[in-house]
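Take a look at the structure set out below.
With one protein chain withheld, the remaining protein chains of the complex are depicted in position.
Chain naming follows the written order as A and B, and within any one chain the residues start at number 1.
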Amino acid sequence: MTPLSGYLLVAAILFSIGLAGALTRRNAILVLIGIELMLNAANLNLIAFWRYGPHPEALTGMMFAIFSIAVAAAEAAVGLGLVISIHRHAHTTDLDRMNRMKG
Amino acid sequence: MSIAFYLIAALTVAGGLAAVLLKNTVHCALVLTVAFAGLALFFLQLDAQFAGFAQILVYIGAVAILVVFAILLTRGSETPKDSVFSKNWFAGLVIAAGIFAVLGWAVLQSGRVLPHETAVPTVTVLQIGNALMGCYVLPLEIVALLLTAAMIGAVIVALHEKEGTK
Partner (left out) sequence: MIYTMDQIFVLLQHWLMGLLPAALQPIVGILLGVAAIVCLFPALFALTTVFERKGLARIQNRIGPNRVGPLGILQPVADGIKSLTKEDIVPLSADAAVHFLAPLVLVVAVFMGFAVLPMGRNMVLVDMDAGLLFFFAMGASTELAVFMAGWSSRNKYSLLGAMRAVAQMISYEVPLLMSSVAVVMIAGSLSLTKIVEAQNHYTWGLPHWYIFTPWGLAGFLMYAIATTAETNRSPFDLPEGESELVAGYHTEYSGFKFALFFLGEYLAMFSISGLGTTLFLGGWSAPFSFLGWVPSWFWFFSKMMLSIFVFIWMRGTLPRLRQDQLMNFAWKFVLPLTLVNLMVTVLWRFLGEGWQRWVFCSAILVLAYAAMGLAGMRRGHFGPRRYRYAE
């Protein structure tokens, strides 16, 4: 097993853990935690391919990962703002209870 | 595959698992920080120092604190009465396991076409700066716009309405 396969496997494990967390937990914030784990796994993939890929001096993978970190931070901020706003309205963050469109 | 790789992998995967399995939400957020730190160590091991330090600064220094603040503001630190997993948790688990099976099979099957050992790239911050101002200036400006919009949007969404629904 090449080193690159090792990193890709770890990224795949993290991605599925994040996906499982996002799909099975009740609290909306834990869904966002799962999403952050998935984004991190994708970043690991990008950097691993940059390192072991054909042209590391082109910096493509690293740039992609840096932009992905910035965008993930922005998305976490907006997502958590939404969760706080919904909590203010529905007085709960339990996703199983928020199953109606009626406000 | 050095011992360091296995240790950091164990730390990161354990952190990720604990982050989705623990009952106490604040504990989940704190263990998520361990997973972020493990990923930063991976980046450092892959000779991507700038990405590693940016990961620590942004994720541990900002996103983790944001998550923790959101948990405290939405009373998430109180222990829930019902189970923390939703009613159809099994379907979610099956889907995640299926995705992992497909990804793992793809990675292990392509073992012979993946490159083995390449020279260590020496990346200086000067090169990153030149790249950001050179070929990647358009994504940089778009990300700047995006961050401004996200900041304004998050503030407006979370703002307390004075005469609105209260």
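Just a few scattered comments:
We take it that a residue touches a chain if its C-beta (ideal position, glycine included) is under 8 Å from a C-beta of that chain, and two chains touch if they have at least 3 such contacts.
Treat the numbers as computed from the prediction; the structure is a model and nothing was measured.
Taking every chain of the complex into account, the omitted one touches A, B.
When the omitted chain is restored, the residue from B:Ala4, B:Ala62 or B:Ile156 that touches it is B:Ala62. Among B:Leu73, B:Leu132 or B:Leu146, the one in contact with the hidden chain is B:Leu73. Residue in contact with the omitted chain (choice from B:Phe50, B:Phe85 or B:Phe100): B:Phe50. Remark: the residues of chain B touching the chain excluded from display are 26-27, 30, 33, 49-50, 53-54, 56-57, 60-62, 64-65, 68-69, 72-74, 77, 124-126, 158, 160. Along chain A, the points of touch with the absent chain fall at residues 84, 87-88, 91.
Note that in this section only the chains that are shown with their structure count from here on.
Chain A meets chain B in the complex at residues 1-10, 12-27, 29-30, 32-34, 36-37, 40, 43-44, 47-48, 50-54, 56-57, 59, 62-63, 65-67, 69-78, 80-85, 87-89, 93-96. Of all the residues in chain B, the ones that touch chain A in their complex are 1, 5, 9, 12-13, 16-17, 19-20, 25, 28-29, 32, 35-36, 39, 42-43, 46-48, 50-51, 54-55, 58-59, 62-63, 66-67, 69-71, 73-76, 80, 82-87, 89, 91-93, 95-97, 99-100, 103-104, 107-108, 111, 114-118, 121, 123, 127-128, 131-132, 136, 139, 143, 146-147, 150-151, 153-155, 157-158, 160, 165.
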